[in-house]
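Heads up, the thing below is written out as structure tokens.
The complex appears here without one of its protein chains, the remainder shown in place.
Order of writing sets the labels: A and B. Residues in every chain begin at 1.
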Amino acid sequence: MKKRLLGLLLAVMVVFTFSFTACGGSDKSSDSDSDSKDSGKKTVNVWAWDETFNIKAVEEAKKVYSSDDYDVKVVTMSQDDIVQKLNTSLASGSTDGLPEIVLIEDYRIQGYLTSYPDAFADLSSIVDEDAFSPYKFAVNKVDDKIYGVPFDSGVTGFFYRTDYLGDAGYDDAALQDITWDEFLEIGKAVKEKTGHALFSLNPSDLGLVRAIMQSAGTWYNAEDGETITIDNNPALAYGINIYAQFLKDGIVEQVADWDGGVNAVQSGSVAGSPQGCWYSSTITGADDQSGKWRIAPLPKIANDAKATHSSSIGGAGWYVIKGLPGEENAIDFLDNTFASSTDLMATLATEIGLVSTMKAAADTAPYQEANEFYSGQKVLEDFSKLSTGVPEVNYGQNTYVIESVMAEYVQQIIDGKDVDKVLKEAQKQVEAQVAN
Amino acid sequence: MNKLSNAIKYVVLSIAAFVSIFPFLWMIMGTTNETRDIVSGKIKIGGKFLINMKTLFENDLDFPKALVNSAVIAVLTTVFALLLSSMAGYGFEIFKSKGRERIFNVMLLSMMVPFAAMMIPLYRMFTKLNQIQIGSVKLSTYFGINSLFVVIVPSVATAFLIFLFRQNIKAFPKDLVEAARIDGLGEWEIFARIYMPTAKNTYAAAAIITFMSSWNNYLWPLVALQSPEKRTVPLILSAMGASYTPDYGMMMCGIVIATLPIALIFFILQKQFVAGMMGSVKG
Partner (left out) sequence: MRKTKKRVWIGTGNDFITLPLILITILVFVPMIMALITAFQSGPPLNMKFNGFGNFARMLTDSTFKKAFGNTFLYLIVQVPIMLFLALVFSSMLNDTKLKFRGFFRTALFLPCITSLVSYSLIMKTLFADAGLINQILGTQIHWLTDPVFAKILIIIAITWRWTGYNMIFYIAGMQNISPDIYEAADIDGATKTQQLFKITIPNLKPIILFTTITSTIGTLQLFDEVKNITNGGPANSTITLSHYIYNLSFNFGKPNFGYAAAVSFVIVICIVVLSLIQNKVVGNE
């Protein structure tokens, strides 16, 4: 009898192991219960992060266009959560629980499109390639098919407090056309004279290094998106060195997460923030600081012929998950809003300070307006001008995998190791990481 | 000498008690303050309690729904886990045989399997359920991934609980079973009528352990529950902490509410809990 029990257990084990490993997800469940709500009206779910920016954008889009066939429901989720949920669902070949529309950062989308070739809907029919900034199509296209509606630009600038920099003896002109080395000196002076850190840095987030790299047209990988170019990459070496220097000299405030950085700005403890233009909605979130802020172009790399003041951090696009019952509705919604509506772009420019990647947006009225919060600066116009000069790079599929490794090596540089040596090692390490 | 060592004892215990309790005071205090005061470490009772509570319950994270989800999961898990593990523990101890003893030892090995190793296979296993359809009824709605069922099932039969019950049954007088058999009671009747009433302490200990770990479970729900309306309390709290601009006052309210049920159960069942644990260590 004990044999019988053992036999039963073994049988269960064998049957389950085989039935679950053998058919490794070749089939795909095609619908979810998101449409079975009692009302009979379908729901198009949207996942996005940042309630001051992306979420508001969708809310505005709902005002611009509404259909009788479906409701649009937007859900706030941290980017980490979105990434994790997309991965868990898509990797299992199931779309249950996923939303129809999802916002995905430019750095990440190529990884998804190549790992899950069948997961996203082809949006070529609603997105006109000539209507948007060309660099967005380097990330959202595979084999001539467009999978995303380009949304915000990631064009960078240095947001700064005019009062703090003024106290340290720097006027607005002092921040124009400078190098990162000069910027470092400014940081030291600000710290010394006002006691404020120049900006906040999260040592695990290399956004600043990315921005410096891209400003000279290079990346962790070459144009093919695969060959790793960490060793012998002067722009990267320069960027990492500057990054480490900021941390070493204690002129930046160290924060542990995104919210720490937001807090540093809103509580007035830092003098500025080098970020993508989308950060504007966070800065303006502190109403009491109106009139105290301005935006300068980022400094540029010293002694590099290709160096520019233009770069990009972040930026994202809207993507539609294929195979959900609301797919058609989702495409219809994007078609009438983010893919075509200049009015929407104009509204968003005023409401959240969106620098759109839709070319026509730059001609709308808000782009010429002076912004009170930023001491009367024509912020959007300045950003648009800068964005035309952003060097195009191929982000490849591995930006964050690489960066997770790179962050460790940056620590070694902070600890005083030689930059070139460390980068040589990092090159090897990253190559091994992305190999399989 | 004795007095001195006694004094040291009280000092050490008082410090330890203070350190243990302080974070609770901090979290309760936090419910009355706003983010700014909390991250700058201000010790004060603020006036923001009602506002924080209001944002917590009206936030689009849907905290009330998460409370319901967590409660359903924890209660069902506890009920089934207690039933199944006490059954198994009873079976292994009352009906000893070499074969079963061997199976028991193999089963104990499952305690050593880290969840991280099972997470991905489990996930893929349950997604298979999503594809099964009986008539017009889709299994996924109730049993597939993204359903509460998926979170409940992996915790209802655990080697640890079976072990705990078995250890406690060792002290249970086996003559009672023999006597009942002679009286003509069936095995299940003996289990339900004779054994179960005597094992209240074990059940209490097991209930606390199971309810607690289920209510607080984080990694598996994080992986298994996709849609926002299925999220449990720890998932919501974690999302609050990782959100773009977290509202710590609101978060502290959430933490306090999340802690209350466990605190309540613990204080009600404390005596039985300790007794049940003792039974498990005795054997």
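One rule holds for everything that comes next: contacts are C-beta pairs under 8 Å (C-beta built on N, C-alpha and C of every residue); 3 or more make two chains touch, one makes a residue touch a chain.
On a predicted model such as this, the values are computed, not experimentally measured, just so you know.
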Field: Contact residue for the chain not shown (choose from B:Leu56, B:Leu76 or B:Met107)
entry: B:Met107
Field: Listed residues B:Ile51, B:Ile94 or B:Ile194, member touching the removed chain
entry: B:Ile94
Message: Need a quick check: the contact residues on chain A for the chain that isn't drawn.
response: 1-2, 4-5, 8-9, 12-13, 16-17, 20-21, 24-26, 80, 83-84, 87-88, 90-93, 107-112, 114-116, 202-204, 253-257, 260, 397-401, 404-405, 407-408, 410-411, 428-429, 432-433, 435-436
Task: Write the list of chain B residues that the hidden chain touches.
output: 5, 9, 12-13, 16-17, 19-21, 23-24, 26-27, 30, 38-41, 43, 84-85, 87-88, 90-92, 94-95, 97, 100, 103, 107, 110-122, 124-125, 153-154, 156-159, 162, 186-188, 191, 212, 215-216, 218-219, 223, 233-234, 237-238, 240-242, 248, 251, 255, 258-259, 262-263, 266, 270, 274, 277-278, 280-282
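Here is the rule we use: only the chains that are shown with their structure count from here on.
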Message: I'd like the Å distance between the centres of chain A and chain B, where a centre is the mean of that chain's Cα atoms.
response: 37
Statement: Listed in rising order, chain B residues that touch chain A in their complex are 35-36, 39, 60-61, 97-100, 103, 121, 123-125, 127-128, 130-131, 138, 140-141, 144-146, 222-223, 225-228, 230, 239, 242-246
- prompt: Okay, in this complex, where on chain A does chain B touch?
  reply: 2-3, 5-6, 9, 16, 19-20, 23, 25, 27, 29, 32-34, 49-52, 75-78, 80-81, 84-85, 88-89, 92-94, 96-98, 257-259, 262-263, 267, 282, 285
